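Every protein chain except one is present and positioned as in the full complex.
This part shows subunit A:
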Amino acid sequence: MKGHLLSTEDLSREDALLVLDTAERMARVAEASVRKLPTLRGRTVVNLFFEDSTRTRTSFEVAAKRLSADVINFSARGSSVSKGESLKDTAQTLEAMGADAVVCRHGASGASHRLATWVRGSVVNAGDGTHEHPTQALLDAFTMRRRLGRVDGLSVTIVGDVLHSRVARSNVWLLTTLGASVTVVAPPTLLPLGVSSWPVQVSYDLDAVLPKSDVVMMLRVQRERMSAAFFPTEREYSRRYGLDVDRAATLPEHALVMHPGPMVRGMEIASQVADSARSTIVEQVANGVSVRMAVLYLLLGGGSGEVA
């Protein structure tokens, strides 16, 4: 694996498995007494966050530091006047500082793709608008594999605001590449019109899908979507598409409940469900560090997947 990690859509099965296998070794580092590897000593990783995301930024920061990289947090919230200029200007600044990797979070779809044309270092997309969030999907797949032993052949149901979700897009491509069967469930207003071309099944009926799901992944639904007439009220959304206690009880015994966070408890997911034994939500956060270590290691360190 080399170059950039911009999306999971163009990630091969081979590379995806390489990341997951490497993450497994990285996870062992986290469990060791000295939780640090010298692999990226002298390399510089820049966290370039145009959107606030303490969780994702911290996860990348911990990952880079465990690999002994120097980490610079560049909180470059674009000016409202000319966000575009600041993206290119920032890229040139990072270039001048000799960044080996740039981890980019930006509100515009494709921002990481643009950045990759302006810098020599590796670009890791940490979420671009409503496009993709590849490390989130990788950590989700990693979590499934750790809990259920495989991704291949799993039935995964993704529920919620698929239209605006970069997590949904990245998971659809990655999980299908890894052999899972994916169903997206949402009110029709929150599905993209072109969803028919995706390698997924589409359902508007959560109750029908849950008993057949090995994994159900709940997406955050932003309250402001109501004002744009995507759904009538919070209560109606929650009733039709929320994972409450009764619904969760219809899941198979082994099924997992996942959420990329941040959650809106009581809206898309009930508190009891989020905190239940089948929930992986806290685990996902820990796994995020391992997966991001693997990604940085593979992009900057070696390509062989060998970890000391």
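As a working rule, a contact is a pair of C-beta atoms (placed from the backbone, for glycine too) under 8 Å apart; a residue touches a chain by one contact, two chains touch by 3 or more; residues count from 1.
Note that in this section contacts and distances are computed from a predicted model.
Q: Considering only the chain that is not displayed, what protein name does its UniProt record carry among "Response regulator transcription factor", "Nitrite/sulfite reductase", "Dihydroorotase" or "Amino acid ABC transporter"?
A: So, among "Response regulator transcription factor", "Nitrite/sulfite reductase", "Dihydroorotase" or "Amino acid ABC transporter", the name matching the hidden chain's UniProt entry is "Dihydroorotase".
Q: Of the residues listed, A:111, A:137 or A:243, which one is in contact with the missing chain?
A: Considering all chains, including the one not shown, the answer is A:111.
Q: For the chain that's not shown, point to the residue among A:142, A:198, A:231 or A:297 touching it.
A: In the full complex, the listed residue that touches the missing chain is A:198.
Q: Of the residues A:22, A:59, A:130 or A:238, I need the one that contacts the missing chain.
A: Reading the full complex, the residue touching the unseen chain is A:130.
Q: Contact with the hidden chain only, please: which subunit A residues?
A: Answer for subunit A: residues 9, 82-85, 87-88, 106, 108-111, 113-114, 128-132, 166, 169, 192-198 touch the chain left out.
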